[in-house]
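What you see is the complex with one protein chain gone and the rest in place.
In order of appearance the chains are A and B, and numbering begins at 1 in each one.
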Amino acid sequence: MQETPRVASLFLNVPDWQGHHAGQHVDVRLTADDGYQAQRSYSVASAPEDARLAITVERLEDGEVSPYLVGEVKVGDKVELRGPIGGYFVWNAETSSPLLLVAGGSGIVPLMAMLRHRSAAGSKVPARLLYSSRTADDIIYKEELDRIASSGDGVEIAHALTRAQPSGWKGYSRRIDRDMVREIAWPKQQSPMVFICGPTSFVESAAGLLVDLGYDPLQIKTERFGATGG
Amino acid sequence: MGFISRGFKGKRRDNVSSSRVPPGQHVVTDFPVLSAGPTPRVSVDQWTFSIVGEIDEPKRWTWREFRALPTETVTKDIHCVTKWSKLDTSWTGVSVDTLLEGVDTAADFATVFSDGGYTTNLALDDLTGNKAWVVYEYDGQPLHPEHGGPVRLLVPHLYFWKSAKWVRGITLQNEEQPGFWETNGYHIRGDPWRAQRYWRD
Partner (left out) sequence: MEAAEAKVDGNAIGGLLSEIFTMEMTTAESTCASCGAVNPVGRVDVYLRAPGVVVRCPGCEQVLMRIVRGPGRYWIDLRGTRCLELAAPE
């Protein structure tokens, strides 16, 4: 299912799938007919409660695996995967602390799994998402995020568009910085759990800003994608 | 091994059987960047190159002294152990033979050391006889930090992990001391024409 011009979600039926936690990923391995193999990690986009496993993949210009997954793969094709993987970057709806999610680009994927899980589990834990994208067309899950934000369910969402903004844009129009983080983040006294995901430099910058604002580094969990996922 | 993924081709791999492409390699046109750690940032004002160890009088050049040495531009094929080869790459620098001129040593081996802690070992035979250079330009441009700039070693007849990036010197030794990758599974010598990638290859 196409999410944005370059991003698509794939729904997978995995026999004997044991379930997963929001934030985990799977490793996908492709094998060409001459035996050549390539492998990449993709965050699970679906909530543990969802019927089907979903991953969301951004097609990268010079990618090797992503152009295959977003473009070549057809319904019915088989994909080799391993997982779920990860125990560090996970969130369970039993956690009672307020939740702060900071996403850069395709870093939204595991955080979306967390929001979907929160909703499916009926959690009322206050949650805030700060999501940085290049342009409005690059916002993944836009309609669903708008619905969540306006549902009155305790989730607030702020978007930052760093490269171009549509006319009438009310969100942030710049890269995340100290002021933006201070406006969005919970007061540190509330000890929120923080999850930051996206390209390495984005994540390190955001984590640094939060630590500078007095956040306990132990409450901040990060997942750095590097420049590309493949 | 897994099943075949229908329609997956991966990056174009020209497994052309050619006298210029060692076994198991494929030719690429881009220049992949591999790194084992953060890119060292060293200014040429502080850069020096040294030859130490089994040598009567250690040698040392500052950037200016190094740049005053005779240099040459060579065009070579390079082969990375991760299976890509790049043909006709052009480098400018000082031959290791020039750096070792007048050096009196009984050592047969060397450890090359770099900023950031990387090391690799070579037989002196593999560093001499017009086989190795200490280079500061790639393709006519100053060597980019991600490719090992300001200066890297170039030993094209061996797998490219031997061409240490961010090189700062050579320690001459009587005994072979395996370096960063050689202590962790990679072959002590690394001749791509004999596919010497791992221990016991």
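Just so we're on the same page, a contact is a pair of C-beta atoms (placed from the backbone, for glycine too) under 8 Å apart; a residue touches a chain by one contact, two chains touch by 3 or more.
Predicted model, so just to flag it, every value in this text is computed and none were measured.
Enquirer: Which of A:Ile85, A:Ala120 or A:Ala158 sits in contact with the chain that's absent?
Expert: Of all options in A:Ile85, A:Ala120 or A:Ala158, contact with the hidden chain holds for A:Ile85.
Enquirer: Spell out, residue by residue, where the missing chain touches chain B.
Expert: On the chain B side, contact with the omitted chain comes from 32-39, 80-82, 117, 145-146, 161, 181, 183-186, 197-199.
Enquirer: Considering the entire assembly, which residues of chain A contact the chain that has been omitted?
Expert: 25, 27, 41, 82-83, 85-89, 199-201, 221-228
In this text, only the chains that are shown with their structure count from here on.
Enquirer: How many angstrom lie between the CA centroids of chain A and chain B, rounded to a whole number?
Expert: Each chain's C-alpha centroid was found; their separation is 39 Å.
Enquirer: Spell out the part of chain B that touches chain A in their complex, as residue ranges.
Expert: Counting only chain B, the residues touching chain A are 1-11, 13, 15, 30.
Enquirer: Could you pull out which chain A residues touch chain B in their complex?
Expert: 29-38, 62, 64, 68, 72-73, 77-80
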